[in-house]
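Every protein chain except one is present and positioned as in the full complex.
Moving on, here comes chain A:
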Amino acid sequence: MMKEKQLSLPFIYQLAIGLILFIIAFLAAMVFGAADATVKDAWLALTSNTANDTVTLLREIRLPRELAAIFVGAALGVAGAMMQGMTRNPLADPGLLGLTAGANAALAIAIVFLPSANYLAIMLACMAGAAGGAALVLGLGSMKKGSLSPFRIVLAGAVVSAFLQAVSEGIGLYFHISKDVSMWTAGGLIGTSWEQLQIIAPFIAGGLFAALLLSRQLTILSLSEEAAAGLGQKTMQVKVMLFCLIVLLAGASVALVGNMTFIGLMVPHIVRAVTGSDYRFIIPMSALVGASFMLFADMLGRTINAPYETPVAAIVAIMGLPFFLLIVRKGGRTFS
């Protein structure tokens, strides 16, 4: 029999193309906005100490915002990929499985009971909330005997999310902090400061790196637990580590931008269509594509109806919902 040629592009070229798209998205996001700037301004803002109006605006307001978009997009893309691999559930997403809602509820609680909390405390609260939300969903989903079917988990996620959403809103109303809570949760990337970034970004960067290290383990775990155990994986240990990473990435994202469903769902599916199903390739590519996607969505949010902002969460949801329905319709078979 004749040997077949490898059809897809070697991963290194895929990565290069991804990187180029990412850089284009970044530059575009820097240049376009309510206040127009030139590529030269963007370059000056990045590389020099020049201090004219446009350059200062870019450096102090737009740059931290775009960096936040990059970190959040990468974190959510990778968290989604890890969740999908670990649960073998094509519909897994931090927003759909209760992590985001849990983080939001924890955020509301933190604002009430720790009014002087700094960004670090807020972020840790968000992570704890994300862990709690995920635990509730997994617990509820596995109450009935048998394996966790994708749809049952998503249903449990919807129920838990609605409940936790109600909790945050209840807290907001009762303690008259609705405005503070919604500032965080619906604010998207508006008002991201350097100070906030400095605290949260290292956590995300660390989480992304650790995810990369675990990507091989994730691939064999995504085959089946028995196969993974047979290959000599400490399955329980790996699952706990993955869970912690997912919670860290999702919690840190909420601390930066609040609600952001569907990125974690969409990005890994788009990536898989190009790289195939090996998480050694999916994880880095999801980070790149997630970051580019968020930059693009944020840019749209700033320009569609300038000078007014269109919430980036709404833009992502408008793109994400049809995608979700498509995956459901295919019965999760896009998972290949």
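Structure notes:
Keep this in mind: a contact is a pair of C-beta atoms (placed from the backbone, for glycine too) under 8 Å apart; a residue touches a chain by one contact, two chains touch by 3 or more; residues count from 1.
Note that contacts and distances are computed from a predicted model.
Within the choices "Branched-chain amino acid ABC transporter permease", "Ferrichrome transport ATP-binding protein FhuC", "ABC transmembrane type-1 domain-containing protein" or "Acyl carrier protein", the name that UniProt assigns to the complex's undisplayed chain is "Ferrichrome transport ATP-binding protein FhuC".
Screening A:223, A:241 or A:270 for touch with the missing chain picks out A:223. Contact with the undisplayed chain is limited, among A:165, A:233 or A:303, to A:233. Against the chain not displayed here, chain A makes contact via residues 1-7, 88, 213, 216, 219-220, 222-224, 226-227, 229-234, 272, 276-278, 280, 335-336.
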